Each structure stands twice: as C-alpha cells, then as structure tokens.
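What you see is the complex with one protein chain gone and the rest in place.
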Amino acid sequence: MIGCIGDEQRLAEVPLGALAGVESVIPVLRPYTLASREGHHPVDTTTVTLGTASGARPCVVGGAGIAVIAGPCSVESAEMLTTTARAVRAAGARALRGGAFKPRTSPYAFQGLGDAALEMLAAARAETGLPVVTEVMDPRQVESVAGVADCLQIGARSMQNFPLLAEVGGTRVPVLLKRGLSATVHELLMAAEYVLARGNGRVILCERGIRTFETATRNTLDVAAIPVLKSETHLPVIVDPSHAGGAANLVAPLARAAIAAGADGLIIEVHPSPATARSDGEQTLDFPQFGALMQGLAPVAAAVGRGVNGHGDQPRLRLTTAAPSRNSARRQRR
Amino acid sequence: MIGCIGDEQRLAEVPLGALAGVESVIPVLRPYTLASREGHHPVDTTTVTLGTASGARPCVVGGAGIAVIAGPCSVESAEMLTTTARAVRAAGARALRGGAFKPRTSPYAFQGLGDAALEMLAAARAETGLPVVTEVMDPRQVESVAGVADCLQIGARSMQNFPLLAEVGGTRVPVLLKRGLSATVHELLMAAEYVLARGNGRVILCERGIRTFETATRNTLDVAAIPVLKSETHLPVIVDPSHAGGAANLVAPLARAAIAAGADGLIIEVHPSPATARSDGEQTLDFPQFGALMQGLAPVAAAVGRGVNGHGDQPRLRLTTAAPSRNSARRQRR
Amino acid sequence: MIGCIGDEQRLAEVPLGALAGVESVIPVLRPYTLASREGHHPVDTTTVTLGTASGARPCVVGGAGIAVIAGPCSVESAEMLTTTARAVRAAGARALRGGAFKPRTSPYAFQGLGDAALEMLAAARAETGLPVVTEVMDPRQVESVAGVADCLQIGARSMQNFPLLAEVGGTRVPVLLKRGLSATVHELLMAAEYVLARGNGRVILCERGIRTFETATRNTLDVAAIPVLKSETHLPVIVDPSHAGGAANLVAPLARAAIAAGADGLIIEVHPSPATARSDGEQTLDFPQFGALMQGLAPVAAAVGRGVNGHGDQPRLRLTTAAPSRNSARRQRR
Partner (left out) sequence: MIGCIGDEQRLAEVPLGALAGVESVIPVLRPYTLASREGHHPVDTTTVTLGTASGARPCVVGGAGIAVIAGPCSVESAEMLTTTARAVRAAGARALRGGAFKPRTSPYAFQGLGDAALEMLAAARAETGLPVVTEVMDPRQVESVAGVADCLQIGARSMQNFPLLAEVGGTRVPVLLKRGLSATVHELLMAAEYVLARGNGRVILCERGIRTFETATRNTLDVAAIPVLKSETHLPVIVDPSHAGGAANLVAPLARAAIAAGADGLIIEVHPSPATARSDGEQTLDFPQFGALMQGLAPVAAAVGRGVNGHGDQPRLRLTTAAPSRNSARRQRR
C-alpha cells in the first residue's frame, strides 16, 4: 500500500495499475494528505509558534493553553496601535493583530495604511513583545509582509487565491488561514494543503462564520466546524468571533462557545474607541469589554481542561524596534 | 404612547391618526410584541416548568440551572423507553423526550407508534418522575397529546404550521418550539408570537441547526442565535445538538458550546443501542456517552455562573401510572 | 425483480432475503417510487386537468400548451375577484388563483376571508368559467375547501406538513404542491410521494424560489430545478415567478425563463390595483402588466415548441353559480 502526493498529471502518465503486484489504484478519500489527521496520533495537534524569528515573546497556538490574538481591524496610527497592544497584553492576549492592507468591498473605502502600518506593527511588537499577525492579499507583497509579520493572515476572500497560497507556502512564516464565506470544511482543508504542499507546515485554520440566509448576524458562526476540523486534521483551529457575529455584544458569548467546542485560540478585534474606528467598528470591543471577555474566558477554558495562554503572567522583556532581518532564513523555497 | 396587539385589519379601519392628540401611528419595529424583551427587565427570563399538572417531578426551564431533556428519537417499545428514562435520569436529565408521531421525509419510513407510544411515555413518567416532551404534528391530535404530554414539541418542519400553532396556543401546556430549517430568528419569534397571542405563554424556543451549503454536518448549529434570542426575547432558549450536528461525536462539543453561549437547556437523543435505533441512530448517544456528556457539562455551566438542574440529586418520589385528567383545566381558550 | 412500496416497517418483518431465488434486497435509489419517471416513457408527462368536476372550462396542466394560472394573492372582495378573473381570462389565463386562508408570518397580519372567500371563488368561476386554485393549510379544512376548489394548493410552508399531505392525498382533487423555502428537489418529490401514496395521482409541482443569502430578490428562483424535475418525474412542473422574485418588474423575465427552461405552466399574482392589495402588493402585476407578460410569453413558448393554453381563444360558455355538490364523488379514500 503506497500513498502518493503531488501533481496527479504525472501519476496519470505512469501505468501503475499495470505493474506486477498492483491490484488497484485508488484515489484517497481525503485528498488533503498533509493536512489530514491520518497518520498522526489521534490527540496530536501540531503546534504553531508565533514570534520565534522576531525575538517577540513566543505565542504557541495548538498547545495546552488557549491563544488569544487581539488588536484593531486596521492599523490607524502608531499611537493607537501601541495603546491597543499594551491594553490587550495586559488583559491576557499573547499576539497582536492589525491590518496594513485591507480588502474592502468598495474601491472607495479605506484600504489600510500599507507599508507604514507594517512599521507601526514592528514598533508595537518591540514595545510590548507581542508577535504580530497581519493580512497579506497580494502575492507580490508576501516577501515584504513576511519580513515583518510573525504570522501571515490569509483573509476569507483569499482562501482560494491559489497563487497567494503558493507564495505563503514558500515562506517559513506561520500562516493564519481563514475559511471563505462559502467554503466547506473540506475546501478549507484543501486550501491548507496548498500551503503545506509547498513546504510550509505552520498553518493555523480559522473559522470566522459562513454566509447563510440569516441576517440577524453578519455571518453564521459554524461552531460545529471546530470539532469536525479537530477530527479531520492535526492543524490548530482558532475562531474569529468578531467577524462571525458582526456585533460587539456577540463577541464574548461566541468566544466562550468556541473554546467550549474545542478551539485552540481566538482572534478578536479591539480598538480604543470602536465608535470612531475606520472599519468594523460595530463588531469591535473597547478595552473594558475585552478585559471582561478575558476574565470570562478563563473558567470556560478550565472547564474543558485548558488554560488561557499567559493569562495573568508578565512579558519577559522589552524589545528594541530594530529587529534583525529575517528574510534570508525564512524564504527557503523548495 | 400606546401599543396595540391583534389583527391589524381592525386597526386599519380605525382612523387613529385623525384623533386629537395623535401625532403619528407607527408600526412597531418588533412585531413580536408578546415575545419581545421590551418591557421586561433586561435580565429576566420567563421560566417554563414542565410537569406541574401530571405530578411529575417539575423541570424548570429558564431558571438558574441548565435543564437537560433526553431520550430516544422515537418511542420503540415500553421497555426501551423505561430503560432509557432511568438511564438519563441517573445521568442528570430532568425530562424525557420520545417521539410518538414522527415527521418523516418519506411516506414509507417509520412514522412512530402513535397513541401506543403516548401510553408508554405516561408509564415511563410514572416510573421515573420525569416530565415527558413529545411532538405533535396535527392540530387534530393536540387535545389527545396534550392529555398526556408535559410539553408539546413543535418540530422544525411545523414551525410555520399556523393552524397547529394556534391550536397549541389554545392549551396551557408548555410548548417547545423548534426553529425551522430555513427560518430566521425573527420568524422564530413570530411563530412564538402565534402561540403567545392565543394565551399560552409557556413557550420554550429551540435552536436545532439551520440548512446551509455545508454538508460535513447535517445542519449548521447557529450558536449566535442563542445570544441574539436572549437579547430579543424573555422566553427561555434551549438547543438540540443531536439534530444540529447529525453525528454522535459532535453532540458533546455542541452541547458545551450551547451552554457557554448562554442556552437555558438542551434536548438530546439517547438510546440503549443507537446502531439499532429505528430513526436518527447516527446522531444518538448511548448511555455511557450521555453520562460522559453530562459530566463534562457541569463545569461549563459553572463557568457561566449556572448549575445543571438536579445533577447529582435524587428524584423525590415514584408516581403511579394513573395520572389525573388534566384536559379540563388545560384547554382554556380565550 | 420486484419493486415494493409502502411502510418499510412491514418489509423489515418479512425475511425476503431468505426466500428461495432471492439474491439480494436493495433499497431503490429513488425512494419516490410513484413520482419517479422510471417506468414511464422518457418524454411522458402526466397531465392534470383542473375543472373537470365543477363544470368549469377544463385547464390542462402538463400537455402541449403552457397553462397560466393568475389572480390575486388573497381574495379581498367578490367584486375585485370577478373583475380580476375577467381580466386575466381575457389576457389568456386559464385558471384563477385566490387565497381564502392565508399563511402569514405574523399572527396580526391579514389571514384571509376564509369561507366567504371560497364562495366568492365559486361565483367568479361561475361567471368566467375559470377553474379555481386556492390554498389549504389545515387538514380539518381539506373537505370544505375541496368542496369548492378545482385545485388544492399546498403552500411552501406546508410542503412537509405530512398530515395535510395525507389528507389531500385522500381526495381526488388536483393538488398544486409548492416547493418549501429550503427544500431540496429530492424532498419535494418525497412530499409529492405522500400524496401519490394515498391514491391521488393528480399532483402538479411548483418551483417558487428557494431561500439563499441573496437579498436583492425575495427568494432565488431555482430555474435549473425545472429540467432536473422533468428528468426525475412524470409529474407536471409549473413556476411561481411572483413569489420567486418578489418584485413586479421581475415577473415577466422570470416567467419567460421558466417557459424557456421547460416549465408546463405559471402561477402569477394579478390585482386591479397592486398598490392597495392587502398582501404581496410589491410583487403583483396590474392588468396591463399581465397582458403585456402574456403577449411576450407566446413567442417564447413557440420557441420551445409549445403554445400557451387557449391564448386568444374564447371561453365556451358561462356557468351559473349553483355548482352541483361534488364532495361525494371526490372523497373516495382508500
């Protein structure tokens, strides 16, 4: 019995079925060979660590503790970013999110501060020790974003942007892969497989709500996708309760539900003043709301036998802004 | 400022706008006047108690404790029912579910044992003290089912069966109203309003998954509907993780997620031998699985400041089969 | 090779597999044995004729011609109904629709004129010769509605109201079965099977749009369901472009699309003054709009090798109001 991965075209050219000793050639049921749990120990979860290359305080996703990533939808200024980074760290978050390049439905909407935002993220990391997670939308920007980010976020609209998946697969930077609005769990795993097949095994899956007929919420959080994914794949699974519900008052209950269902972490939108945020304000928490969420999360995590990463402990050090170049080490393509 | 309920036709005939002192006539934004939380204290939940008329041990839904209703999809025999009732009570369930009349997609599938099953439910109640919950599909059967059941279940396919809603609204028996497969939260509340408008205020809402494009699960549990409903209505909200996920291994994580998100209870399918169940076997728990689920539920309930109803305590008494007739008191229509 | 229909429970009790000469017992892939095209000639469509018992001018659905059913959403008065009936007949419609009992999402919305509306429908039929189609929602009303109607409409929300399906299956009155909002084509056929299994073979299927994420239209017309149904079943298939699109300006293009895709007929909402209609005004055509639609339909029907039933021809006679009682003949249950 032999499993093969790779381009099926080549396989089609080889008369495997005609070889002596071959009874039949069977396409595997789970075409996501690398993402599949098969071959892994049933309870294994691959851990993905953010911050190893940048000297940030490492944030482990997929381990015993729940990893919370928090920060603004988009980076609006250095000051608001650092203020937010300090606040979320104090509340227990262990990584910082912030959009530099924003996918927006309208060409006339705010598209993010771009490269300037990347510098602000690096500065906030240096200040707080939090690894940074930021989205990349364009394969041409993967190299520059990967030069700063501790984790490359692939947004829901990019889940099947195959050239982009191939490009982030060519780095060794962790990838946070969000489920597409109408993607099945199977398609999410196939998208992860694109990254894995290029040699980058540091993939975190993220359920962020799917599009359904229901209009009371922005999307419908598919909470069952968490245990389904956990049984199908060894990759860690986190949840974005901010985009799923689309409303600040839903973030905490959805976050608790996600942890209770087995999620390995959360990514949450936090802003000093959600009412004035340039994007996603209605679903963004302010600092007291985020603090309350973190307080409420700990007992739920404990109820399922887990802790919340670093909740209550202190950052070990301050970093300087000048991070060493990490590109040469990172971009080892096959 | 005056709120009016009732047939809008009559209102159309009254020239309210022309009366002195009337500035404008405004249709209310939430047409579910009776179900709406408006006018209720923000944290109020109406409690609905099962078992008050039958002499069963009362099961409170919507109080401080989580209420768990469990039992087989359909009643298959007196023996299996009583065996299951004893097992689920021992594990902490406080009401017994069991279908007498089953809605089935195919006219050739098992449709339930009918009246015989109602007798078996009464006997199991007498034996265990558990109030019984069973589905009614036909307005002509409401009277006879209400003569036995402690709670009338309206199935997902009947959520907008308006003659049926009116009929159960005419009883004073608690109603467990399941969300339709493609019903919005708003439509669920309007369906509840049909029951409430007939004078029966004992309505429990039940999220049981909606139909989406995803095929990895039978339905998609809309876990966000729980906090949305809790903010919109004072009625208690429970969840059916069995139908939502459609697979036994998903029941426990979905049950935990539901409680973490604020649900007041659960309704779960349990059978002595799921592999031989006449319906829904693949999503049904056996006794050890149900016991494990209940064990895991208690800490999650505690994490959100609640207990699990009667978990660990003992039934107070054994009842005899001969329950007093309750019809005369119950069927007080307006 | 033997096909069996009926309660699978009985089959389970018969050891068919153990009989001599039986190799295996195989559940058929298409459980809608009676609705299935298998066994019918590939191009066969069962024709269902409306009006045979009432003395109305017969309207054939499923024959060479396209059958158009038109009229108001709900019967509002005798005068508006007759006016509408005359207008739609003049434009080429061959049956009259009109709701007497209306399923409404809100208990406070107009629910229809009930029995009075049935009398108005009979009078309009007597005046114009058009067979009447009207909805029945409650199994207790099937007998009285069947005493007047030439066709019993089962609304989308009732598609899986199994007691109701059984009840109309017990009559010999044609049934117009609308697809549920979230019903698959397979489930629609299973619902038809409920009626057929009771002995009433006069079933017309109706695609009326399904519920999706798209909000630009009320529902999403699943135009592909027409050829899928035509290949699966011998029953005639019509389309309701009024409910599918939910907007008057979409009715004509959707009607043309339906005919081009192979539909056997249409059911369309028409009102003398849509702006003042008591329900569905925004999707209702006025007389000139309906006339224009019918003009535009004829060449599309011709393009797919069909005509429009009776378009341009004259009604053969006027009927008196006093129709003979038809109940005794009709209600021959098995």
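The letters A, B and C name the chains in turn, as written, and every chain counts its residues from 1.
Keep this in mind: contacts are C-beta pairs under 8 Å (C-beta built on N, C-alpha and C of every residue); 3 or more make two chains touch, one makes a residue touch a chain.
In this text, all values refer to a predicted model and were calculated from it rather than measured experimentally.
S.K.: Pick out which of C:Ser106, C:Ser144 or C:Thr220 touches the chain that's been left out of the picture.
M.R.: Result: among the candidates, C:Thr220 touches the missing chain.
S.K.: From the list C:Ala35, C:Ala70 or C:Ala258, pick the residue that touches the absent chain.
M.R.: Within the whole complex, the residue contacting the unshown chain is C:Ala258.
S.K.: Kindly state which of the options C:Val185, C:Ile238, C:Leu293 or C:Val308 is in contact with the chain not pictured.
M.R.: C:Val185
S.K.: Residue-wise, where is subunit B in contact with the chain that is not depicted?
M.R.: Within subunit B, the residues that touch the unshown chain are 182, 211-213, 215.
S.K.: When the complex is taken as a whole, what residues of subunit C touch the one chain not shown?
M.R.: Touch with the absent chain occurs at residues 182, 184-186, 210, 212-217, 220-228, 231, 244-245, 249-250, 253-254, 256-262, 296, 299-300, 302-304.
S.K.: For subunit A, which residues reach the chain that was dropped from this view?
M.R.: Per the touch rule, subunit A residues meeting the hidden chain are 5-9, 31, 103-110, 137-140, 157-158, 160-163, 180-182, 187, 190, 193-194, 197, 211.
Here, only the chains that are shown with their structure count from here on.
S.K.: Let me spell it out: compute each chain's centre from its C-alpha atoms, then which one is farthest from subunit A's centre?
M.R.: The most remote chain is C.
S.K.: Roughly how many whole angstrom separate the Cα centroids of subunit A and subunit C?
M.R.: One centre to the other, that is 50 Å.
S.K.: What's the distance between the Cα centroids of subunit A and subunit B, rounded to whole Å?
M.R.: 37
S.K.: For subunit C, jot down the residues that touch at least 2 other chains.
M.R.: 182, 211
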